[in-house]
Structure formats: structure tokens, C-alpha cells
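Beneath this line is the structure, given in C-alpha cells, with notes to follow.
A single protein chain has been removed from this complex, and every other one stays in its place.
Letters are used for the chains, namely A and B, taken in the order the chains are written, and counting of residues starts over at 1 for each.
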Amino acid sequence: MTSNKKAGFGFAIIAIAAAAIVPLVAGDYYVSFSTEIAIMILMLSSYRMVVLTGEWSFAHVVLQGVGAYTAAIMVKDWGAPFPVSLVAGAVVAAAVAAVLSFPLLKMRGFYFLMGTFGAAEAIRLLWRKFKYFGGTRGFSGISAPYLEVGPITIDFGHPASFFYLALAIVVVCLLVIWSMEQSRLGQIWRTIEQQDVLAQAVGIDTRRYRRIAFIISAAFAGIAGVLLAYAFGSVTPNRFNLNFALYLMIWAIVGGTRSFYGVILGGIILMGFDESLRFADELRPGIYGIILILVMLFWPRGIERLVGLDKLFAPKAALPDSGSLAASTKGDAR
Amino acid sequence: MSVLSLKGVTKKFGGLTAVNDVNLEVRAGTIHGLIGPNGAGKTTLFSLITGFYTPTTGTVHLDGEEVTSTSTSHRARKGLVRTFQGTVLFPDQTVAQNIANGMLATASGSWRDWFSESQAYAKNRDHEVEKLLQFARLTDLRNAAARDLSHGQQRVLGIAIALAAKPRVLLLDEPFTGMTASEKDRLVEMLQAIRQSGTTVVLVEHDMRTVMKLCDVITVLNFGKVLTEGTPEHVRRHPEVMSAYLGTAA
Partner (left out) sequence: MQFLIETLINSAMASAASALVVVGLALIFGVMRIENFAHGELYMVGAYAAWYFGTSLGGGYAVGFVAAVMVTAMIGVFMEVFLFRRLKENPMGPLIVTIGVLLVLQTAAAWLFGVNSNLLVDSPFAGAASIAGINVPWHRLFVIGAAIVLLGGLTVLLRTTKFGWALRAVAQDKDAARLQGISIGAISLLAMALSAGLAGAAGALMAPIVRISPYMGQPIIITAFIVIILGGIGSLEGAILAAIIYSTFFTFISAYFDSTVASIAGLCLMLLVLVVKPSGLMGKAQKV
């Protein structure tokens, strides 16, 4: 296990180093694109926390939107500095998730999916409806963070510096997510996913821990939303619609949700793939549809299995060969 | 001193009364059997004790504290832990992990455990897992996936998981079903050792012979009511017990 841990650590260092080199070798376009990848990875990794408890949610993208809107309003109305809006985005997203969790966490499986969809879509429609949230146009002109410490000033309006800022924040978040997953909390989530009734029998309050996963993952989605707002300089309600929720779900499944690195690797590969589909914009959804169907039929563990690194990063036990989704998604609302 | 007590417990499903005014006192440190013919209400009563159902009327007390309408997990944290009739395990995880999962909710710890596992917790856990592996004679299989164990081993693992939660009352749901004779003997020894260590055992069981051999007190249910209660000797001699069994067997 320790050697695996070391190997995983080594890979992480190499990956971060590789990411850090990007601005030195690539143009602004690809640097901004890399920022988007980093944000997407944070989205996927935090989404996976909910998936770890055995549930699929349609609300995650809208919770990211809550973070983005919070940042936009903080900046536009109060001129808040970046660190303040970052924290506010996380806190407000978590708070919204906490409120939603009261009705939603009574549901499981399909009902939970539909419940999260209903709540998320209602929130999104409120953004469209009310002028306070900028209506259908949303907000634009969110200016980049600007740091001034004595003689040093850094303008994060430049793609490369914003990329480093985003990368640093995402790496810190991933570290926190990773250690939570290794901790007692993460083990509790796994027991809920694998065998709900047995978890309850040994004293695990499954609803409480599913709620914790939902709220914590929302905080990270909120952070991803704040980064998104600054990266694009704008926020629109359509950026958080059902299609993006579907894509998030598809990418998580195609990447593989079993292991921590599966969604990260999946995120990088799929973002690259997505970029290469730019020439065929209209065909994009269909291609994802086909990939999703093929993965579900022939490859239920996603990319993580293809690469075969799963053994390396696996927690103590050897992973079983079959049935990731079969075992991981007990929709018992039937 | 009774560690588990049911007072006037009744459970109705629509017009059907599955359990009717049952009083049950389980004394600490005993092995208490619940028997009765099919449809006598054993499973319903078991579910009422574990918190899967809430009684229509009546109360359930655990160590003097009322738990009548609390959840299964709350009761488990209070020391009432159940096992399952089938083999309900964490099939993909190793035997050792399965046992370790049993103490996730009940072992002491702080919120810091959310972010990283403390040395103290890990050390205590490994120690407890080691003890339980030995007790369940699963040490050699510690790294096997739970799904690869034999049926008998899986049943024993299920009990080991429950024991990891440090129960004061261990509730077993037909633990002997599907076991070979030698596995049964081994489980009888285990349960006696569990009683020895101070844990009260309550079991629902079909296998009369084993129940007679093992239990200190037996409660016989029929038509949702307590028919009689007493030592195995008392139950064996009770005329209505036999006719209850024969009545439904015919």
C-alpha cells in the first residue's frame, strides 16, 4: 500500500508539474483551455463524492452556478476581492445544498435524480426570471482578480497568471477531497454505496452521511463556479442547464467513478476530445450519446480500467473485476 | 436486569395483526431464543426490535432508554446490533475491511477523522480487526474478497462485522440456516464465547435442536402472541408448543 501511495504521489507531482509548464509552451488560447480543464476536473471530482454514496444527481451543475452567481453579484454589487468571493461562493453553494438536502435526501435512486433535477431547474429558472440575477443574459464584465502586495502586483487578467491561480486552488481542493475520501468519512460513504442496510445495522446514519457528501461536494462545486465566473468574465443561466448536467454525468461515467484518478483522467481526455470535436459542433451530443451507450454496454468501469492504473491507486483491497455501476448504483426506489 | 424490554408491543398491517400485545424481557448476559411456527410473527417482532418497523402500540426499551421509534442506526449506536438472514456483506471488499467497516460509526473519534485518519484510530482498528479475525477463524482469509468465501464463512463474517460495532445486545436472524453440522457446532461455540464476554444474544431460529442446546431462555410465539416463555426444559415439556408446531405442519 505504501509503495502504491508513493507511486500515486509521484504521478500527482508529475501531473501538476506538467500542468505548470503549459503556459510556458502554449499560447493564450490553450492556457485558457487548460484553466477550463482544471475547473472541469474539480467539478468531476466533487461530483464523485455524491456518486460515492451511490446516488446520481442532476443538481451539481446548478450548485456550481450558485457559486458563479454569488461571485458575480459580490463583484458587481459590492466590489468584493477575489478571496472573499471565493469563500462566499463555496459557502453559499453549500448553504443552498444544505437547504435542498432536507427534501432531497429523503429520496433515493430515480426519485433523487428527479428531485435534484426539479430543484436545480427551479433555481435556474429563478435566475432567468429575476432582474436581480441578470435575467436570461446573466452578468458580464466580471473583472479579473488583482493582487498587490507591497511592490509586487499580479494581474490575474492575463490567462497564464489566472491559470496558475486556478491550478493552485484546484490542486488544494483535490488534496482535501482525496484525504476525505481516504478518511473514515470516505469509508463510511463506500459502505453506504455498497450495502446500505448493513451500514445502518452497524450504526451508520446513512441519510446524515449522504447529506454530508451532498453539502461538501456542493461547496467544491461552488468554488468551481467562482473560478468559472472569473475565467469567462461572465455568467449566464444557460451555462448551467440540463445539458451540462447530462454531460457531467456522462463524463463521470465514461471516466470511471470508482477511483479518485478515474474522473481526473477522464476529465483531461474528454476535454481534449471535446476540443477536437469543435469542427463538428452539431454532432457532439450524438457522439457523447454513442460513447455513453458503448461504455455502459461493454466497459462499465470507464477509462480508468482501460489505462489499467486502477490497481496502483486502489485502496487496500484489490478491485473486483466486474460491476462497478452495478454495485455502485443501487436505486432502491423501485 | 433486562437489557432489552418490549412492553405491550402490537403491530398491525391494515386489518392484519402480525404481533399482538407482546411483552418480552431479555436479561443481560443470556442467550435468548425466539421461536415459533411459520407466520407466528417472529420476523415482524425482529423488525420491531431492530427499528425497521415502529410498533402500532407499545414500547421498546434498550437498557432502560426508550427507543420505540428510533432508527436502526441509532439503536446500533446504542448497542443493539443485528445480523441478516441472507448473506449481507460488503462483497467487493476484503474480509478485514468488512470487519473494519463494522466499527466506523461506533468507534470513538473526532471530526478530524473526516479529513484524515488518525494514527490512534487506525491502530485501535487494526488491533480490533485482528482479534475478530482470530475469533471468527478468518485470519488466513483476511485479504480475500468477501464474495469469495463459502456460505458458512460468510455467515460468520456477518457476525464478526456486527461484533466490530461492539454491541451489548447482538440480534441474530436465523444464523444457522444453510450451515453444515460442523459449522453449526462451531457457531454454537462462538455464541457461547460471545455470551461469556458479556454480550447478550437474541436469536430467531428455526433449528429447534440447536436452539434447545444453546439458549438460556426461549420465547415461543404463535399467532403473533407469546405462547410461553422459559428454559429449554420448560418449553420442551409445554404441551401447547408441540401442538402449535404440529398444527401448522399439518
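Throughout what follows, a residue touches a chain if its C-beta (ideal position, glycine included) is under 8 Å from a C-beta of that chain, and two chains touch if they have at least 3 such contacts.
Computed from a predicted structure; not experimentally measured.
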Among the chains present in the display, which ones are touched by the chain that isn't there? A
Which of A:Lys106, A:Arg137 or A:Arg208 touches the missing chain? It is A:Lys106
Considering the whole complex, which of A:Val99, A:Met114 or A:Leu175 touches the chain not shown? A:Met114
Which residues does chain A use to touch the chain missing from this display? 56, 103, 106-111, 113-115, 117-119, 121-122, 125-126, 128-129, 242, 246, 249-250, 253, 282-293, 296-297, 300, 323, 325-326, 329-334
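In this section, only the chains that are shown with their structure count from here on.
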Quick one: which bits of chain A touch chain B in the complex? Just the residue numbers, please. 176, 179-180, 182-185, 187-188, 190-191, 194-195, 197-206, 316-320, 327
In their shared complex, at which residues does chain B touch chain A? 50, 71-74, 76-77, 81-84, 88-94, 96-97, 100-106, 109, 113-117, 121, 143, 145, 147, 161-162, 164-165
